[in-house]
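Only one protein chain is missing from this complex, and each of the others stays in its spot.
Entry: subunit A
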Amino acid sequence: MANAPPSTLLDEALDGKGAAVLSSSPAAGGRMILVEDCVETSGAFVVHHLLKRCLSPHSSDVVVFLSFAHPFSHYDRILRKMGCNLSVQRDNKRLMFLDMLMLERRGRDRGKTSEDVFIALFGEIQKAVELSLSHAGRQHITVVIDDVSLMEVDANGSSNLVLDFLHYCYSLTAQFGCSLITLNHDDVYSNEDRPGLLLKLEYLADVVIKVEPLSTGLASDVHGQLTVSNKGIHEGSGKSRNKVHNFHFRIKDSSVECFYPGSKT
């Protein structure tokens, strides 16, 4: 049996020391992880890292991936370099990829409203969750959404519809013990006067991962900083509950390196 992948500081911030896969307890319910990034530092690498963790050979978990940003080939290329073959995972029914860029999927040509489209989309997700859980040995489903601001574009600018959809996806965490990972862009909503989508998502999320540039400016060997706020509403391992972690990161070709400020040699 292959050895467990080494855990990074990001993994430890999410689940405590020694954790290499997303942990959840069916009794306590799943978790929602919100990744916030900005133009200066993209948080896409966090989504790729979490996706790879979910599809680790050490678990039998299933991922439902809603992509509003890129086609399947984009993620396949990136994850291959990281040692994960998405095509094989899709064939093995461990990955269900919903490409929202495809026009047919949106149902616009059938005259459906945005709400009908999102209701149907949620139906597909819950159906996939129910189907996966009915297979023996499959206990944990992760729903990944990339990304929320493009979902809002797809909803014709209706943030209420986006919030309604996310509420229903979030309810799957309580009902089926699923986990939910979403990526959102901080600077898209930073100038709003009224409480926005971002604030509402932060209230909903159990873990908020902020990806930001360094306060000191650009650097060649450090690409930015991560701040992981683990509210720990659910019991989880208990070790990462109500904690805030901050560390720097450097994105490599096949992985991401996380280290505490000043410890990079």
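FYI, contacts are C-beta pairs under 8 Å (C-beta built on N, C-alpha and C of every residue); 3 or more make two chains touch, one makes a residue touch a chain; residues count from 1.
The rule is simple: contacts and distances are computed from a predicted model.
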Name of the absent chain as recorded in UniProt (options "AP-3 complex subunit sigma-2", "Myotubularin phosphatase domain-containing protein", "Elongator complex protein 5" or "Trifunctional enzyme subunit beta, mitochondrial"): "Elongator complex protein 5"
Which residue among A:Asp76, A:Glu202 or A:Glu257 touches the omitted chain? A:Glu202
Among A:Val88, A:Val153 or A:Val244, which one touches the chain that has been omitted from the display? A:Val244
Sort through A:Ser7, A:Thr41 or A:Gln126 and give me the one touching the missing partner chain. A:Gln126
Kindly note down the residues of subunit A that lie in touch with the hidden chain. 27-29, 119-120, 122-124, 126-127, 130, 164, 167-168, 171, 174-175, 194-195, 199-200, 202-204, 210, 212, 214-215, 225, 227, 229, 231-233, 238, 241-244, 246, 261
